[in-house]
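I'd like to ask you about the structure that follows.
Of the protein chains in this complex, all but one are displayed in their positions.
By written order: A and B. Residues from 1 in each chain.
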Amino acid sequence: MKLKALSQVASLAVFSSLSISQVQAATITISCGAVGAEFELCQEGTKAWSKKSGHEVQLVSTPNSSTERLSLYQQILSAGAKDIDVFQIDVVWPGMLQNHLLDLKPYTNGNEEQHFPSLIKNNTVEGRLVAMPWFTDAGVLYYRKDLLEKYNQEIPITWSQLTEVATRIQASERAAGQEKMWGFVWQGRAYEGLTCDALEWIYSHNGGTIISATGKIDIYNEQSVQALNTARDWVGSISPKGVLNYAEEEARGVFQGGNAVFMRNWPYAWSLAQADNSLIKDKVGVTALPKGSSDGNHAGTLGGWQLAVSKYSAHADLAADLVMYLTSYTEQKRRAIKGSYNPTIDALYKDEEVLAKAPFFGDLYSSFVNGVPRPSTVTGKHYSRVSSAFFNATHNVLSGKASAKKALKKLEKKLKRIGKGAWTL
Amino acid sequence: MPEYSLSNQSEDGAMNDEDGSMSNIAAVAHHNRLTRQRIRSAWLFLAPILVLLALVAGWPLLRTIWFSFTDASFADLTVYSFIGFENYLSYEDGEWYGVLADQEWWGSVWNTLFFTVVSVSAELVLGTIVALTLNAKFPGRGLVRAAILIPWAIPTIVSAKMWGWMLHDQFGILNHMLQGIGLISEPLAWTANADLALWAVIMVDIWKTTPFMALLILASLQMLPSDCYEAAKVDGIHPVRVFFKVTVPLIMPAVMVAVTFRALDALRVFDLIYVLTSNSAETMSMSVYARQQLVSFQDVGMGSAASTLLFFMIALITIGYLCLGRRQMAGDN
Partner (left out) sequence: MTRSALRNPHRRYSFLSTRILKKRALQAGFLLLISAIVLFSVFPFYYAILTSLKSGPGLFEVSYWIESFDLGNYQAVVSRDSFVQSLFNSVLVSTLVVAVSLLFGLTAAYALGRIHFRGRGAVLIIVLSVSMFPQVAVLSGLFEVIRTLNLYNNPFGLVFSYTIFTLPFTVWVLTTFMKQLPKELEEAAIVDGATPWITLTKVMMPLMWPAMATTGLLAFIAAWNEFLFALTFTLTDAQRTVPVAIALISGNSQYELPWGIIMAASVIVTVPLVLLVLAFQRRIVSGLTAGAVKG
């Protein structure tokens, strides 16, 4: 009895796995987004391509956390597996994964010229274009229009202005009974997000980008120390102590609950803040992140995702064609209008239909096009180690475990050690 | 068994007549054949698990140990070279390199040991209290027992998320409660503050595994002979004294096993810390460290070295503990 049932189950499973592999032979597998709206958008895009080309596309959802996603990709790619043809990869991964990725140059027909040059440069490793830009991201500053108006404050241009405005409004709001009000929330957990935030502070103070494009370590300098000290003073004053374990969603939770004046986040938070059940609907504005001082820069760290084709793909031509379709003008326009995903094609920032849907695309065009890249291309496969050393050092400063000067000195030493023979110094 | 019958034979062999010794030899031969057959079937019966374990555990571990002596990287796993003990420790230009020279590794060792000692001892004490309580007879005991098993049945990933939500500094219920009864004046950043985060992890671990501990202790409590207690009661000995003089020695073996299994688990702690804390160098466990080297840094060599060290540390602790336990138990006897 039992055995029979078992063998039935087994034969069923064998049968189903057989049928899957038969279908796989004629399909392209793409990893894009997890579930939810991002997944749906991707599905609509691939369906359109299927119609055009006559080939099937199978979508696989991968973990939401980018670390988890990277580890899964590494397992699959390092085994030379054919299971995924098209990978959605983070802007800092081309250097790490390039060994496993196909050069897309022969397939572009020169279309890469339309995209932001910074991204194309980022995705070109050792002369090979290993990924096409799909959508971009850059850190931006969200503010509460209503509160700034109520207290008659200007939108801050420098970090010190932001500190001042945040302190004032936080104190007044608390005195008025809003006990949970905070001035500024951001991403302080010891993870990649902190690298992005801290890079913005440092770059906006003219403190460089940790490691220059030529591979020179440039982190132990006056401006960086000053930038980190500014941020350290926020913790416990205008930012809750818990900010040291906030990722994007925790920060948004506080801001969207109406409990913060300013928030540093990615553009995704815009459509959520404007959702119908949002407590802060129509009370929010978006602007560029402040400068370090009047002669500093507005800096938003470059984020976003690319599409790449696996070197081990059984249908590399088809996969590359799918990538070209998904990163094309029409498809990016559709995604911008429907999901407010930032296009990587310059012309779309002047497109009327796109601007009507997401007005801040136009206002923040320069933030997006001038996004500050993390030093991932130059450090290649060592980037994670560099980033980890950087955010751990920053986290130590923010939590008061070390002074900025000491921590950065130590970081410089550590980076030199990592960089020894790894990239040109 | 065969030896026993053989020695029997030699002892009174002289007194045996021909007939008796003949049948004895036949019996021994039969016995030997039977024993051989049984041993053969024993290995046959063991074959499936030995093959399975070799595949799922043996080969992967050997491979990890091998990679720990190479400079392999996830960027390209096919190209690597043998570098000896460099991943563990090496000296170059006046600087020490390798896992054993990495402060973060030693930090993670310390965190893991601290976590293990504190959480396992707390679970032991709390588990004993819970077990003693549940050992008393009262209406609804079955339901209460089932209730305390709930934390154990919830998947770790789910419970870590649940607690992460409850420990949230702004809208978490725990801060709300503590503020409500006036224990703290402002919300604590449970998972952000490196000092608190380890305690938060310990708290969740205690919540999750105390039921396991309590059940093991409860089970052994229920097997205790009741006559000891009645005698003690008649003699008018104080219950606390009875507990330490009678109960504790009797349940000791079961408790030892429970503590061993828990400690083995705690030394490998990964998912709880990984999901709940910020994973900064301050709160990393050894498993988290190894995974970070392996996955985030793509350094298969270093990651494998850390994993290998972790494995041997656990093995050493276990062997030491088992030896200690055996000696102690032998002493008691």
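A few points about this structure:
As a working rule, a residue touches a chain if its C-beta (ideal position, glycine included) is under 8 Å from a C-beta of that chain, and two chains touch if they have at least 3 such contacts.
As the structure is a prediction and not an experimental result, all values here were calculated from the model.
When the missing chain is restored to the complex, the residue among B:V99, B:V120, B:A194 or B:L215 that touches it is B:L215. Here the missing chain is touched by one residue of A:S278, A:S293 or A:N370, and it is A:S278. The missing chain lies against chain A, touching residues 6, 9, 13, 17, 20, 33-38, 58, 60-64, 68, 71-72, 75-76, 79, 81, 83-84, 247-249, 252-253, 256-257, 266, 268-269, 271-272, 277-279, 339. Take chain B: the residues that touch the chain left off the picture are 1, 34, 37-39, 41-43, 45-46, 48-50, 52-53, 55-57, 59-64, 129-130, 133, 136, 138, 142, 144-159, 161-163, 165-166, 170-173, 176, 207, 211, 215-216, 218-220, 222-223, 253-254, 257-258, 261, 264, 268, 270-271, 286-287, 290-291, 294, 300, 303-304, 307-308, 310-311, 314-315, 318.
In the analysis below, only the chains that are shown with their structure count from here on.
Taking each chain's centre as the mean of its C-alpha atoms, chain A lies 39 Å from chain B. Per the touch definition, chain B reaches chain A in the complex via residues 73-77, 95, 97, 168-171, 187-194, 197, 277-282, 292, 295-299. Considering their complex, residues 67, 70-71, 74, 78-79, 96-99, 180, 188-191, 240-246, 250, 253-254, 257, 259, 381-382, 384-385, 388, 391-392, 395, 399, 401, 417 of chain A touch chain B.
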